[in-house]
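What you see is the complex with one protein chain gone and the rest in place.
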Amino acid sequence: MERLVITYEQFVLLYFAVLALTYAYFGYLGVRSVIVYSRELSPLALGDHLSRDVAKPVSILVPAFNEEASIVASVRALLSMHFPRYEVVVVNDGSTDSTLERLREHFALIEVPMAYRQVLPSLDVRGIYRSLRYPNLVVMDKERGGRADALNSAINAARYPLVCAIDADTLLDADAVLRASRVFGEDETVVGIGGTIRPANGAVIEDGRVASLRVPKRWIERFQVVEYARAFFVGRAAWSKLSALMLISGAFSIFRKDALVAVHGYWTETVGEDMEVVFRLHRHYRALGKPYKILFTPDPIAWTEVPSDMRSLRAQRNRWQRGMVETLWRHRGMAFNPRFGRLGMLGVPYYWVFEAAAPVVEVLGYAALIVSALTGVLFAQFAALFLLLALLYSVLFSQFAAGIESFLLARYPRARDRLILLAASFLEFVGYRQILVFERFIACFQVRRKAKQWGAMRRVGTPEVADL
Amino acid sequence: MPVVSTVLVVEDDPTVARLVEMTLRFGDLEVRVVGTAPEARELLTEPWDAIVLDINLPGTSGLELLRQLREDLGSTTPVVMLSALRHEHEVQRALAFEATAYLTKPFSPDELLEAVRAAV
Partner (left out) sequence: MWRRYGDTAYALFVLVGFILQAAALALLTWSFIPAASGLFPAATPGRALLGALLLTTTALMGIVGFILAYHVIGARRQARREADVREWTERWTEVVFGAEAPEGPLPPAALEGLLEVRDKLRGSRARAIDQLFERYWRSGVLIRPLRSRRLLKRLDALERLARARLASTFFPVLHETDKADARTRAMAIRASARTLALYPEGPALDEAQGAFAEALDDDRISTGVALEALMLLDDACSGVAIRLFDDPTPRWLRWAAIEAAGRLERVDLTIEIASLVEDLDPEIRAASLRALHGIRTIPDAAQDTVRRALHDDVDFVRVQATRAAELLPFAVVATRLWEMLGDPSWWVRRTAAETMGGHGTAGAAMLGWAARSHPDRYARHMAIQFLFDDQRIDLGTAELLREAV
């Protein structure tokens, strides 16, 4: 028994050491890609791209459910982007509050009979509205069908070759769309792009844009600032460089419209529709055999309000974990499948082992530690050192990301804020992390029971994976 | 005694602002430079002989300022727009708001001076 526990502890340590090593490698890849990218996309290049009006036009898709408080401000900010040709398609997904009324009032909406091809299946659209004042604003009103369904109906109505799906409360940097669209113009094989998402909490916001960065007041929000930096600057940058990017956040993602249509749009049966569609895109284009790219580009930046209380945060992480497991399970045929190249041989297994299974490993690790401490099997010293090493790994990961963040012009300027974030990377490990790991652990067992629990309500039609 | 014409320049890029200022001074014009829309708004009510206005201001766009000048204040002060953009529809919008001239960046100091002199 003794040996079993100790062996398990050793295994956990090894698990985290391998993870730490991969993370350090990711950190390295992340830095290298940013270094070259920053030269390639200089202010000069961006200015030229904008001034010559060669940017591919974009349809910005905004699914909205019960967003009466912020929808007007969000849409107004979206209508003033630094981008020559684009439209904003807001989908009122059966809101029960006054979202639609507010939009109607502030933007002088009138109903129009609009004909468009229903290429993707979606629930019924009750009406389409255009604004008398802003010719590039379209509002669709439909029955509640969930985010994926709302996006599918928006894609049907979108008129431009690129679509940018965001959340209703996402704040985009004025040139975020320009930066992303430019990549598509530069390289015709690019099919989808994800940008960086950063927490807007605590920042000073003017006219719907983040004007200056301040560290948020609550520790729970501060921990998330650290987490997001890790996930994006280190995690995604590396996978993108390895041509195995598996996740593009729904809060800010840009795809070629024809690509989304080719894979039959978003899957409405999952809570992780953003990850799932990326998997399907990979499968589709691999099957075609033509070169394609799905990229993470660090500098189109979008800001989002992250949960500031534990309950909402736990619900969110629970949902993310379930979404990931649903997607991985649906595409389980990709694991260790050489047909899918690095994605199948490295990316998908990594996600199974180090993302999906991680909460399980970690929770059992804590359990084993407690058991062995209680039964006196382990020397207290060993246990303490063990935990200390785990803590240091965690802090190291965060600092890799903090390093990259330092290169941004828009970084936390005040020394006090940076020291708080440094402290946060330590304190994260003392309680916050454990609570969320436990939540994710529980989520793994709730995948079936809580299927589609976050709003998606009716079945519309599932794109068959077998056909891909 | 010849009256010296005064020109308001609204431009956020310091290099360009300085170049514009020197161009106009070289042409014997009095110049006042501001770098942001709020500052410009405060000065819009004064009797300028001409205004040189950049479209890409941080925050409010120069076109919005032009609109405010023409519609809210009812002013007919000649306005020379300066812009890095050459989009057809931006030009149309500027002309719709009765901009007197539309110059693109990089700008030619001779052209600018000519445009402003003609406007004044």
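Letters A and B mark the chains in the order given here, with residues in each chain numbered from 1 onward.
The rule we apply is simple: contacts are C-beta pairs under 8 Å (C-beta built on N, C-alpha and C of every residue); 3 or more make two chains touch, one makes a residue touch a chain.
Please read all numbers here as calculations on a predicted model, not as lab measurements.
**Student:** Of A:59, A:99, A:240 or A:399, which one is in contact with the hidden chain?
**Tutor:** That would be A:399, which touches the missing chain.
**Student:** Of the listed residues A:299, A:326, A:362 or A:439, which contacts the missing chain in the full complex?
**Tutor:** In the complete complex, the chain left out is touched by residue A:299.
**Student:** Please identify which residue in A:49, A:104 or A:314 touches the non-displayed chain.
**Tutor:** Of all options in A:49, A:104 or A:314, contact with the hidden chain holds for A:49.
**Student:** Pick out the residues on chain A that sit against the missing chain.
**Tutor:** 3, 6-7, 10-11, 13-14, 17-18, 20-21, 24-25, 27-28, 31-32, 34-45, 48-49, 52-54, 56, 110, 115, 184-188, 299, 378-379, 381-382, 385-386, 388-389, 392-393, 395-396, 399-400, 402-404, 406-410, 415, 418, 422
**Student:** For the chain that got dropped from the picture, name the residues of chain B it touches.
**Tutor:** That gives, for chain B, the contact residues 13-16, 18-19, 22-23, 26, 88, 105-111.
Here is the rule we use: only the chains that are shown with their structure count from here on.
**Student:** With chain centres defined as C-alpha means, what is the inter-centre distance between chain A and chain B in Å?
**Tutor:** Each chain reduced to its C-alpha mean, chain A and chain B end up 43 Å apart.
**Student:** Considering the complex alone, what residue numbers of chain B touch chain A?
**Tutor:** Of all residues in chain B, those touching chain A are 56, 59, 61, 84-89, 104-105.
**Student:** For chain A, which residues count as touching chain B in their complex?
**Tutor:** 47, 50-53, 80, 82, 84, 206-207
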